[in-house]
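Complex shown without one protein chain; remaining protein chains in place.
Coming up: chain A.
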Amino acid sequence: MNDTHNTFESSAAATSDVRHTQPLGFTNAPSKTATRLQELADNNSPAFIGYLPYGFPNKEYSLKAFETLVKHGVDIVEIGLPYSDPVMDGPVIQAASHIALDNGERIAGVFDAVETVAKAGGVPLIMSYWNLIFRYGVERFARDFSNAGGAGLITPDLIPDEAGEWIEASERYGLDRVFLVSPDSTAERLAIVANNARGFVYAASRMGVTGERTTISSSPELLVERTRQAGADHVCVGIGVSTPEQGSKVGSYADGVIVGSALVHQLLDGTGRHVKPEEQGLADLAQTTHDLAEAIHGARG
C-alpha cells in the first residue's frame, strides 16, 4: 500500500527521518486565538486586538512597538506585512507600508516580530495580502510561522472560496484562519466564512477601507449578531475603530475590538507622512494603547 512504499524500497531508518518533513495528519491543536478569546470572555472581557505594520518605520523600531502594544494591554497583535498595493487600506496604513518598504522591510524578518509578540505574552497574528504569502510559498510560510510561535493569518483579499491551499496548510500546522465579513455580506456568505474560519471572524464595521472615523454606525452590532447566527464562535470588529469610546461601545457586544490606523498614527507626525522620533512615538503609542485597553477591557462593566 502506498504507506509502505517508502519503507520497502528504502531502509526503515529513513522512515523516522521522513516524519518531520510531512506533519502527521491534521494537528487538531486548539486554536491559540480562540483560546485567548475564551479566557477573556470567561472574565467578561472582550479582547483588544492591535495592528501595526511590521518593519514600520524600520525593523528595530517596529519590534519595540509590538512589545509596547502587548505591555500596555493588547491581547492579540495583528502584525501587518507591508505590501506595494494594499487595496483594503486607507491613507494612514498605506503611508506606513510605504515607509516600511522604503526602509528595506523583508518578509523573512517578520518571524522575529512574531517571536517578540509571543514572548511578551501576546497572541501573534499576521495580516497579509495574499500575494506575499503565495510568493513565499503557502506551506513554507505556515511552517516558518508556526515554528516562530504564530497563531494565525488574517487575509483581507483572500476569500474562503480561493483559500484551498491555505486551509490545507493551516490545518496541518494548527494555524488560525481569519476571514472577513462586511455589513452587506449575505447570510450565505456569512455561513461560508464562518464555516471556514478558525480563531475568529473579522467583521468590518462598515463598507470601506481601514482608517479612523469619528462615528461608528450601529451596523457592526447587527453584523456580529448575524455572523454568530451563521455559526461563528467568535466575532471581532475592526475598521474605523479608533477612540476609547468607540472601543468600549464595540467591546460591549463583540468578542474583540480591532484597532489599526489609530495606533499607526501614533508613530507618524502631523503630516502623516513622516515618522516621529522613536522615544516620542513609543511613548505616544504606549499612552494610546493604555487608554484603549482600559476602555475595551472595561467595556462590559
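Annotations
Quick note on the criterion: a residue touches a chain if its C-beta (ideal position, glycine included) is under 8 Å from a C-beta of that chain, and two chains touch if they have at least 3 such contacts; residues count from 1.
Here, contacts and distances are computed from a predicted model.
Per its UniProt entry, the chain excluded from the display bears the name "Multifunctional fusion protein", taken from "ABC transporter ATP-binding protein", "Multiple sugar transport system permease protein", "Multifunctional fusion protein" or "PadR family transcriptional regulator". Shown as candidates are A:34, A:70 or A:193; the residue that touches the absent chain is A:193. Remark: the omitted chain is touched by one listed residue; of A:130, A:145, A:173 or A:200 this is A:130. Which of A:175, A:204, A:250 or A:268 touches the hidden chain is settled by the complete complex: it is A:204.
By the touch definition given at the top, chain A reaches the unshown chain through residues 1-10, 12, 14-15, 18-19, 21-22, 24-26, 28, 83-88, 90-91, 94, 98, 101, 106-107, 130-136, 138-139, 156-159, 161-162, 164-165, 167-169, 171-172, 179-182, 184-186, 189, 193, 195, 204, 207-209.
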